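I'd like to ask some things about the structure below.
Complex shown without one protein chain; remaining protein chains in place.
== chain A ==
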Amino acid sequence: MHTRLLTAGAAATAAALLLTACGDKADDKAGDAASGKITVAASDTECKVERTASSAGTVTFAISNKGSKINEFYIYAAGDRIMGEIENIAPGLSRELIVELPAGAYETACKPGMIGKGIRNAFQVSGSAAPLTEDAKLAQASKDYQRYVKSQTTALIEQTTAFVTAVKGGDIEKAKALFPIARTYWERIEPVAESFGDLDPKIDARDGDLEPGVEWTGFHKIEKDLWVTKDVSKDGKIADQLLTDVQTIVTKAESVTFSPVELANGAKGLLDEVATGKITGEEDRYSHTDLWDFAANIEGSQGAIQALRPALEERDPALVKTLDENFAKVEAALEKHRAGDGWKLHNTLTQADLKELSDDINALAEPISKVAAIVAKK
C-alpha cells in the first residue's frame, strides 16, 4: 500500500525506489538487487512489479499469472515502442522475459485478457547514456532550423522596413495593410526573439505589460495610433526604434544555434502563444488582425517540427503521424476564416468558431508537448 505515495514522491531517485521495492520482499534484500530477477505478480485487475527500477543491461522479469484470464507482459519505451513481450501466459503459469534495456524511462504492462492498454507501471533504467550530439539527425535538425530562421529574418527586415516607412510617411492606410504582414515574419520566429531578453518587450509589448515609468514602444504602440488615435505624426522615433530593435534581433538570431530540445520547446511555445493570446484577441486588440499572428505561430511551430522530423521519424513514428494529422486539422479549421490574401478579423468570429480553433490547438499542443523528451533521449 505504501508504494502509492512513494511512486509519486520519490521516483526521481532510483536509489530510493530500489529500497522501497526491496522492502516488500525480504528474500531479495541481501541479493544483487540490480541483476536479479524481477518478479511480476499479475492478476485480472493488478500488475505488481517487484521493483520499479534497474541498472542498464540485461533485465529479467519473472511473470506469474494469478488471475483467471490469459495474460501478457510488455515493456515499452517512449511512444509505446515494444522493447520486449511475453504473450499467452495462461492462468496459474509463470514465464520469464529477458530484455536488453539501455538507460531511460520505460513502462511495464500486464494485459489480462490480452487487450486494451494494460495495467501499467513506470520502470526506470539508470546508467550512462551517450551525449545527444552524437546523433547526426539531431545535429542536422539544428542546422535546418537555423536555415528556416534565416529565411524568415530576411523577410522580417524587408517588411518591417516597409511598415516603418509608411508610418513615418503618415500613410495610415498603407501602414495598416502592412502591419499584419510584417508581424507574420515576427510571429513565426517569436521564441527565438524571446530568447534575447529585453528586446522582445521593446518590440512586442502590449499596453499594460510594462512596469510604470517604462516607455511603451514597438508594434502595438503604433497599432494603437493607427487604429484608435488615428495619428502617427509623433511616431517617427518609435518607428525608427522598432526597425533598429528588429535588426538587432535578426543579427543575434542568425548567430546562434538552437538545441533540439529548444526547438521542441519553441514549437510548443508558439502554440501556447496561440492558445493564450490569439484565441482571445488580446494580442492585436486594436486592429483585430490576430488570425495573421495565429497562422504565423502555427507555421513557425511547423517549421521547428519539420527540422526535427527525421529524428522524430526514427524515434516515434506514431507521434509524427499524430502531429501531421493535427497540424492538418488546425490548418483546415483556420482556412474557413480566410478572407482574400489574409484573414477575417478576430472580432467577426463567433464564440463557436473560436471554440473550434481552441479545441484544435489543444489537440495539437498536447502531442507537441511530448516532443522535447523524445529528442532529449538517446
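In this section, a residue touches a chain if its C-beta (ideal position, glycine included) is under 8 Å from a C-beta of that chain, and two chains touch if they have at least 3 such contacts; residues count from 1.
By definition in this document, contacts and distances are computed from a predicted model.
Novice: For the chain that is missing from this picture, which UniProt protein name fits: "Sugar ABC transporter permease", "Binding-protein-dependent transport systems inner membrane component", "histidine kinase" or "Deferrochelatase"?
Specialist: The missing chain's protein name, per its UniProt entry, is "Deferrochelatase".
Novice: Which of A:Ala41, A:Ile172, A:Leu210 or A:Val261 sits in contact with the chain that's absent?
Specialist: Only one listed residue reaches the unshown chain, and that is A:Val261.
Novice: Of A:Thr217, A:Thr289 or A:Asn326, which one is in contact with the hidden chain?
Specialist: A:Asn326
Novice: In the complete complex, which positions of chain A touch the hidden chain?
Specialist: Given the touch definition above, chain A has residues 1, 4-5, 7-9, 11-12, 44-47, 67, 69, 105, 107, 110-122, 124, 261, 264, 326, 355, 359-360, 362-367, 369-370, 372-373, 376-377 touching the missing chain.
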